[in-house]
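One chain of protein is taken out of this complex; the other chains stay put.
Then we have subunit A:
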Amino acid sequence: MIALANPARFSAIAEKILPWLAGATAVLFAIGLWQGFFVAPADYQQGETVRIMFIHVPSAWLSMFGWTMMSIASLGVLVWRHPLADVAAQAAAPLGAAFTLIALVTGSLWGRPMWGTWWVWDARLTSVLVLFLMYLGVMALRAALDEPSRAAKLVAILTLVGFVNIPIVKFSVDWWNTLHQGASVFRVDGPTIHPAILVPLLINALAFTLLFLTLHLLLMRTELMRRRLRGLRLRAAESGA
């Protein structure tokens, strides 16, 4: 972490890693989609609809992963004043929002044939919608503040406060009765998904995670360049005046 504190060094390392990360993402997606569409069997009660899970579940995991990553970065901003922490937090927000939206939309498409409704206000669905709105909230707050260092601090505080929602999203199905089913993979007594369906799911989850990391690194690099450009412009304006 300390070695990466220098933005120039970080950019150089990111430059080297990115092609490999992007390549691994493409390969895993090819395997994951092939497995999901052609290898995984239909479920005994959902039929072919079960395949929505291969997109829905990884997206839902990443919706929580994104905010957790932003929260760790926020600690980096507030406690250690790490120069890259705010860049990491900023880059994760639109990605988290996008994956949360994918989880909400695919869940709704699954809910219509399986439950008989597009949407209900149960604890799981509502807390995920709140998570989506919070992603939009931190992006709006950052956009509304002119001074970057002030924006970084306030966004970090809001992010840490919002982290309280993450355990609620995860455990909502255990704490209250909900229409959404309980956890199928990460549960105390082991997964309740047959290996023939679980393995394709995990491959897709890995592919989605690598996609998130690739895009995150790409966005961080872009943001670093934008900040440098801004600094250069400011300096030019000062010396010109």
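Operating definition for what follows: a residue touches a chain if its C-beta (ideal position, glycine included) is under 8 Å from a C-beta of that chain, and two chains touch if they have at least 3 such contacts; residues count from 1.
Here, contacts and distances are computed from a predicted model.
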From "tRNA N6-adenosine threonylcarbamoyltransferase", "Nitrogen fixation protein NifU", "Cytochrome c-type biogenesis protein CcmE" or "NADH:ubiquinone oxidoreductase subunit M", the hidden chain's UniProt protein name: "Cytochrome c-type biogenesis protein CcmE"
Which is it among A:N6, A:T117 or A:T222 that touches the chain not included here? A:T117
For subunit A, which residues lie in contact with the unshown chain of the complex? 41-46, 50, 53, 75, 78-80, 113-117, 120-123, 160-161, 163-164, 168, 175-179, 181-184, 187, 192-194, 196-198
